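First up is the structure itself, then whatever we jot down about it.
Note that one protein chain is taken out, while the other chains of the complex remain in position.
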Amino acid sequence: MSKEPTRRDVLGHAARGAGLVTLGGAAAYLAAKRGRADAWQIDWSKCVNSRLGATGVPACDKCATTCVLPLSAVRAVNEYAKCGRCYICPAYFDVTSPVDKDGLPSKKLCPRDAITRRPIGEIDPHDPANNYYEYLIDEARCNGCGKCVMACKEPAGLGSIRLEVRHDLCLDCNRCPIAVACPDDAYIRVPTGTAPFAREHA
Amino acid sequence: MPEQRNLNLTGGHWGSSSKPGTTRFVTLVWLGLAGWPGDLLADYKRPVDAAPSPKDIGGGYVTPQVQRPLPRSVWWRTADVVLLGAAMGIGAWIVLRRRNRNALIVLTVGCLVYFGFHRKGCICPVGSIQNVAVALTDSNYAVGYVVVATFFLPLVMALLFGRVFCGGVCPLGGIQDLVLLRPVQVPRRLDKMLGLLRYVYLLAAIGLAVQPAVDRDFIICRFDPFVGFFRRTGTAEMLLTGGGILVAAMFVGRLYCRYLCPYGAVLSVLSRWAWKSVSITPSDELDCGLCHEACPYGAIENMRAVRSSCLCCARCFRYCPVHRTEGSGIHRDKRDAPSERGAPP
Partner (left out) sequence: MPYRQIQTIGGRGSSPDRFTEALRGIDVDRGGCLYAVGDSELKVFGPDGVLQRRWITEKPGWSVCVTSGTDPVIYVGQEGQVQQFDVGGRCRSTLKDDARLGLVTSVDVFGEFLLFGDVAHRCIHRYDRSGRFVNDIGRDSKAKGFLIPNGHLDFRVDDRGIIHVPNPGRHRIERYTPDGRLQGHIGRFSGTDPAGFSGCCNPTNLALWGQGNLVVTEKAPPRVKVFDTGGNLRSAFGTEAFDPNGKNMDVAVSARGAIYVVDTVRLQVCVFAAVDAPG
């Protein structure tokens, strides 16, 4: 092979150099263009499961069914500071089911049994209703189907349960099928680190 | 990309909605004219502090914190990028220096398992075309370092060493490469014409990605044929399409890569000026043409690897007699089958 650079070689070097410079420049420009990283999140004021005013409709479960992951990255989250801690929680119990001998509804609402109910403090066994109860959602089981969210929504409940995207699970797809399927345009991009619930105006 | 949204609820005033389409505006105007009582959020007054406070509950009760797990640390994503670069470097060394198909198979399987099945194929350089295109055209949109690196590293490697990304690293190509059974040589003209589809797809992908946020569609992600396998779940259409392409790829080698991959279109343009590229023999060419039969991708013309179509799969080395010459100093495969048709596994 000839060691002398031919014109073709020089052109090749020049093209390569120009290509590398262009790529490097574009990469530098894009990397320097500091935007906020953002992520998918659910706008609860638009989601039909939590927005006030939409009563009498069945819970929308698109967050659970359209996520690309086998177990959706959306979870129901109970904002404890706003939870009523009621003896009979409409999100835990299916309040339309018949009442058993203890005076509690016989069926639970969550199809995956992801909510646990715990009395706060000691209860009086003769008067268990005279107590506060804590409701915790097991995130390993919850699939974001939204039934508890709809049941807790005002006015039936206090609206402390919302659907949230879990960012340690979400793959951050460019084209999120949930965002496409959401009938209320409630699935939006927000800057990461945005607190999903700011203090509500009472 | 929409500007920062204020998620504070104060009487129903929000930042710009995500889809300010004309239909919505018309609906609002119509409702306004019809005397709609107004935003229901503003109507509904919640009682103040209705939920019991820890003071009401007493007994030392403390309201538990609501967990909000953070996304994967940026260090993990940086590690992915480092692995990508390292894998391409190793691939370049295997293909350009060692010329060893078996080693490349190991690399292919490793990258398929990690970038494909473990990372579920996301983020990938193919899809990152769209993100980079949006970042270049939309002033509100920015991509992080990780996406920038994922997009540009294989391009830089292409300028330097050819399409080593395609060779051993890309999981989409890897899955097709590994199922190749009995390659059919596609006639040259047909091959070239079908290859134009990549540029059409590329332009369509960029065109739809740079639309304003409301019309933006990331079609590369939408029509990724193999992501259903990587995620181990998907709609029937996705899995059937992916399966169909894989079945076709058993015979028409790397169907997606050669005729559909938009990133491959970019790589084939850039690799034309690669600094170092695949040379099938380490020394003199014998011009025997055995390699031509071996290449399942029709990338060998005039007894030389064509840089823009060579996918760096390292199959040609097995058929080159120079390699099998004793004392040539090149590490040889254990299996020599010069007269066998079909590609080695």
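Residue numbering begins at 1 within each chain, and the chains themselves are lettered A and B in the order written.
The working rule: contacts are C-beta pairs under 8 Å (C-beta built on N, C-alpha and C of every residue); 3 or more make two chains touch, one makes a residue touch a chain.
It should be emphasised that the depicted structure is a prediction, and the values quoted were computed from it without experimental measurement.
As for the chain not pictured, it touches subunit A at residues 52-53, 55-56, 84-90, 94-99, 103-105, 124, 127, 129-132, 154-158. Contacts to the hidden chain, counted on subunit B, fall at residues 37, 40, 43-52, 56, 58.
Note that in this section only the chains that are shown with their structure count from here on.
The touching residues of subunit A, when paired with subunit B in their complex, are 12, 15-16, 19-20, 23-24, 26-27, 30-31, 33-39, 43, 45, 51-53, 68-70, 77-85, 120-121, 132, 134, 136, 139, 154, 158, 160, 164, 166-168, 170-175, 185, 188-192, 194-202.
Partner subunit A is touched in their complex by these residues of subunit B: 1-2, 4-5, 7-12, 14, 17-19, 40-41, 43-52, 57-59, 61, 63-72, 120, 122, 127, 130-132, 135-136, 140-145, 148-149, 151-152, 155-156, 159-160, 217-219, 221-222, 227, 231-234, 270, 273-275.
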